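Shown here: the complex without one of its protein chains, the others still in place.
A and B are the chain letters, set down in written order, and residue numbers restart from 1 in every chain.
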Amino acid sequence: MEALESWMPLLTTLGKGALVIAAAVVVSIIFKALLVAVLPGEGAKVMRTAPLTASFGLFIILVYALAGIFAPWIAPYGEAEIVSTSFAPPDENLILGADQLGRDMFSRVIFGARNTVGIALLATSLAFLMGAVAGLIAATRGGWMDQVLGRSADVIMSIPSLIFSLLLLSIFGSSMFVLIIIIAIIYAPRVFRLTRAVAGDVVVMDYIEAARLRGEGLWYLIRKEILPNSKAPLIAEFGLEFCFVFLLIAGLSFLGLGIQPPTADWGSMVRDNATLISFGEITPLIPAAAISLLTVAVNFVVDWMLYRSSGLKE
Amino acid sequence: MTDASEHKDLLLKIRDLRIEGYSDESWVEIVHGINLDLHRGEVLGLIGESGAGKSTIGLAAMGFTRDGCRISGGSVNFDGIELTKQSKRDLRKLRGVRIAYVAQSAAASFNPAHKLIDQHTEAPVHYNVKSRVDSQEDAKELYEKLRLPNPQEIGFRYPHQVSGGQLQRAMTAMAMACRPDLIIFDEPTTALDVTTQIEVLAAIRDIVEQFNTAAIYITHDLAVVAQMADRIKVLLKGDEVEEADTATMLSSPQEEYTKSLWAVRSFRKPQKSRPEASSSEPPVVSVDGVDASYGKLKVLNDVSFDVYRGMTVAVVGESGSGKSTTARCITGLLPPTKGTIRFNGQELPSSYKNRTTDQLRQAQMIYQMADTALNPRIKICDIIGRPAQFYSGLNGAPLKTRVEELLDLIELEPSQYYNRYPPELSGGQKQRIGIARALAAEPSFIICDEVTSALDQLVAEGILKLLDRLQSTLDLAYMFITHDLATVRSIADEVVVMKEGRVVEQGPKDTMFTPPHHDYTDLLLSSVPEMDPNWLTQLLEERGV
Partner (left out) sequence: MGDVLGIVAKRLGLGLLTLLIISALIFIAVELLPGDIAQAVLGQGATESNLAAKRAELGLNDPAPVRYLRWLGGAVTGDFGVSLVSSESVTEAITPRFKNTLFLALYAAAIAVPIAIGLGVLVALFRNSLFDRVANVLTLTSISSPEFFLGYILILYFSVNTGWFPSIAKVDPDMGMAERLERTFLPALTLVLVVVAHMMRMTRAAIINLLASPYIEMARLKGTPAWKVIVKHALPNSWAPIINVVALNLAYLITGVVLVEVVFVYPGIGQLLVDSVSKRDFPIVQACCLIFAATFILLNLAADIGSILTNPRLRHPK
């Protein structure tokens, strides 16, 4: 009997998990049907063959985007507003209860979608801008420039990204601006390497040789000949990099070194409420789950895109 | 012969074989009800162009389909055993012992991690046909029969330590390891140079005869199949066109399609000769004493030849002879380490980066693989329009007119092709777009790098005729890089023979094709298979093998 009791929480959780998965499947099916109906010709055709995981991913991304954009209108309270006592349990006003300072958990989760995701997006975009431009130039120009950029990227990449960001943050402090710059610098080499590889495959094509022999300049080659043929893998890579950046920022915030209070942020929310775990409360897991869910969603979509681009080649 | 042996010796009987392939989310039939009979000791040639379903049928004869294919109907009966109904285990045993396969690329089909002889003995040992020691001894004997050098030791090498032609023979030996009743040869010599091909063909033919093995010989090369097969079956897009014994098939094909295949080698353009010595016109392109190297490796050695206006110089040689490298030197992609390239008598800067726009415009290039030569994401009108815009500054309506003119010139209806993308076109159409792009620059000289070798013969013929017509209308000079002597015969005015980075011999086509030749030219010329079924036998006798 005792053994069974100790299994019970696990079993009920598994039961709940099954329910959640069933709900997710239903939502994905409905959302997919909706997209097929709403999107114009080509988009509907693509969606029709999409796996359920992909439509689930798209749905989640859409929900997060809406939550992030309309956060102040959705959230019942402000992100720094103290509305209750610390760790107040959920009631009809505070559907997820209050945090360690008595702020509304639900509102902070909603604002987190704006802050955490927003910063991750900014950092990823900056990393992409630097990495992709450098990668395209390196692949097209070749020679010493390619060598220098490639070696520098190798060096930066041979320091684990979390460790490197910790080092830099310890020196420059954790302002939002510094955080974005540091993460962009750490991730740009990864984007560089991939862009270099993708563009490298295109650069050896005869049509590039033909364009070079015509006397075309660097920007024409990149813009008209190389970029259109590298778009698909680069978009997928953007998704992947976003996941890495997002997880890194969440990790840093969790360590107390990322996004600083009172800004609502999922990583630091987990840290701040972690003590509740020992009382069997799942509250601190909610922001963690929010991180996980978005990353899963992006990964599902990226996985589908990669599958499509590899399948179309054959 | 077929009639006499019909009842007693039938080894393989395929009836109404249908195979489907998976593409665009659905199954599409790619082989439409093929019938095939093969008797013991007989060699059947399966020929057809790409997409005819030759390999698919060959593999189905082993009860095998590649990933993404399935047998959807019909029967494959091997010596009384219905292969489509066998368990995987029984099929494997059949494949190990009684039916063997020889692949196109031996270099890729041997496992790089194991010695040749260990791969050879795998099937016989696994199926208890022979002990390891016996099988090894047998392998050495087979290596000797196949005239591999050093038959006692060669098996103990790794695949990357052995040359392509030798690997192909070692693979034939491996197929023979259990003395199978049937061997499927899937284009075994396609990846080889002509001079190597001869040795492999002779070796395969001997050993198949010696052990009285039945074989299906798959190829796209008529002259090769004429040497190897007793009977020939012609395929087109998964359907049978006709079948007859080799002599009949060569002398009197019945179907239009077969006749057209046979006829393609007849195109000959009239040979032109150089302008009189008295005329002061310099050659359009003059390659003078050019050396070139990739890093430390010297790849060109004192290469010299001239190309005159309105004439075609064919540069021939086997892989690694330096033909394409010469083209790279002329275009300036690989600056020569010594020597000069002159254009209309004027010396060109060695790197394309230092050449003027007009110098770049004058020399254009057409590539072997139209797939990689055209940007798949750019519309036809922009592919052809860009050079016109870039060099002549055309824009708007005049540019459109010019593109339409060019499409007319390459015999593609402008309204149909103007707004399309390269992946929507067939191989031959893409190659025509490649030609139009070269013409758009209004060049005086075009390098054609193996422009027909990736194309089926009929399509290639059309491209050659088009190039010939354009040459006379536009007074173009061509440098025609090829390994295919049939192409040389049909289109060249002058021939340059290259070997290992040097020019071995050069001169007008008719002198080059009449003896006496330089030794290497002779070897090269005599190695090109001819349609005569006795050609290989006679050649081997002449060479005293």
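Just so we're on the same page, a residue touches a chain if its C-beta (ideal position, glycine included) is under 8 Å from a C-beta of that chain, and two chains touch if they have at least 3 such contacts.
Being a predicted model, the structure only gives us computed values, none of them experimental.
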Identified contact with the non-displayed chain, of B:I57, B:V76 or B:L94: B:L94
Contact partner of the left-out chain, one of A:S161, A:N229 or A:T263: A:S161
Which of B:Q161, B:S273, B:T511 or B:Q538 contacts the chain that the document leaves out: B:Q161
Contact footprint on subunit B, counting only the chain that is left out: 59, 62, 64, 66, 89, 91-97, 100-101, 103, 105, 108-114, 122-123, 126-127, 157-158, 160-161, 174
Hidden partner interface residues of subunit A, rising order: 6-7, 9-10, 13, 53, 154-155, 158-164, 166-172, 243, 247, 250-251, 254-257, 267, 270, 274, 277-280, 282, 284-285, 288-289, 291-292, 295-296, 298-300, 303
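Heads up, the rule we're going with is that only the chains that are shown with their structure count from here on.
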Centre-of-Cα separation between subunit B and subunit A, whole angstrom: 49
Contact set on subunit A toward subunit B in their complex: 49, 205-207, 209-210, 212-216, 224-225, 228-229
Residues of subunit B touching subunit A in the complex: 25, 331-333, 352, 355, 357, 360, 364-365, 367, 369, 372-378, 386-387, 390-391, 437, 441
